[in-house]
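Left out: one protein chain. Kept in place: all the others.
Chain IDs A and B follow the sequence of writing; residue 1 opens each chain.
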Amino acid sequence: MDAILVLDILGVIAFSISGVLTSMRKNMDAFGILIIAFVTSVGGGTLRDVLLNDEVGWLSNMTYAYTIISTSILAVIFRKRLTFFKKSLFLFDTLGIGLYTVVGIEKGIGAGLHPIICIAFGTMSACFGGVIRDILCNEIPVIFRKEIYATACILGGFTYFAISYFNAPEGIVFIGAFLVVVSIRLVAVTFKISLPDIYKLYDEN
Amino acid sequence: MDAILVLDILGVIAFSISGVLTSMRKNMDAFGILIIAFVTSVGGGTLRDVLLNDEVGWLSNMTYAYTIISTSILAVIFRKRLTFFKKSLFLFDTLGIGLYTVVGIEKGIGAGLHPIICIAFGTMSACFGGVIRDILCNEIPVIFRKEIYATACILGGFTYFAISYFNAPEGIVFIGAFLVVVSIRLVAVTFKISLPDIYKLYDEN
Partner (left out) sequence: MDAILVLDILGVIAFSISGVLTSMRKNMDAFGILIIAFVTSVGGGTLRDVLLNDEVGWLSNMTYAYTIISTSILAVIFRKRLTFFKKSLFLFDTLGIGLYTVVGIEKGIGAGLHPIICIAFGTMSACFGGVIRDILCNEIPVIFRKEIYATACILGGFTYFAISYFNAPEGIVFIGAFLVVVSIRLVAVTFKISLPDIYKLYDEN
């Protein structure tokens, strides 16, 4: 439980910073920046909890609000220095989706859901904060066009159940799935790999 | 119960195909296409269930996920042949909104809601998958501009309560309301009928 909370908070920090940077690129004001940071951080998890009819975490656990508010203020103040850390921020974001994917899957398992739905919940937890962010910024969600983002989460989800199948200890399953998500995304971005284009794939039909 | 499930699945197929075609027109990738198919199919019902604080159907009933995933794959593979069936797809969509309207109304009745709210729930179940689809595709929802779509659902809803009022058997009420939604939309599109323009209607004021 405690380890999951710590990992969740790490993800919140990563997503808050990326939310602040995105909203500042859109010239939003202080309130807009805070909302976008908030939504990017907890949006995916909130949607997941609402669908599960579960208690939404950030309502009662003040760690989320404190983390998002202080991260946002620091990110706004030190934004010029943040631009030097573009690669670090990409890493933060990648660690964030890795963490959220596994946390989302485990929430689904806790609710007794089918593995496919659990993988969907993991992907949703990781990616839908960004989807809501893009909708609020009036753009088509970027992950619907650059599929390696969500694909990494989905493959991490399959890894989770594959490792569990062999009765691996819980920690190994968690870390294995986390590392698969993170590695796939790092490799895909580093080598500019993308999935085959389905608009060409079946053109013989 | 079983008849409702079968009808629900038929609607899911119809909406998945229209979701796939819409998202492919937007050049989305495989992940985007699947999400739009999913959202178009179950978005209206999910919003309805969340508002009712009810269990969301597709979480535990795997038929939805299997139907959407396999329909989407088949629709992508055979998309060139689908264009020959433009009229069939319009019919699928129309059958879909007819089914969803009645299913939504009956969910509302089951929750003890007022007929007006039940009709709103029927219309929401039928139309809001498309609304969320359009928001995700960064467009003003098409049904807010072509009113005969939602109007058919609303009139079908009134029909439902009108027939119930005369103590007709449940099946007759269901089929009657369903047929009213389907016929109004078919007639409106065939003869290009639209409601009076409220921007002109009261210009004498």
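Definition applied: a contact is a pair of C-beta atoms (placed from the backbone, for glycine too) under 8 Å apart; a residue touches a chain by one contact, two chains touch by 3 or more.
Everything quoted here is computed from the prediction, not taken from an experiment.
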Of B:V50, B:A162, B:I175 or B:V189, the residue in touch with the unshown chain: B:V50
Residue, one of B:L95, B:A150 or B:V173, that touches the chain absent here: B:A150
Chain B, residues in touch with the chain not shown (by the definition above): 50-53, 111, 113-114, 116-117, 120, 131, 135, 138-141, 143-147, 150-151, 154, 195, 198-199, 202, 205
Contact set of chain A toward the excluded chain (per top definition): 23-24, 26-33, 35-36, 46, 50, 53, 55-56, 58-60, 62, 65, 76-81, 135-138
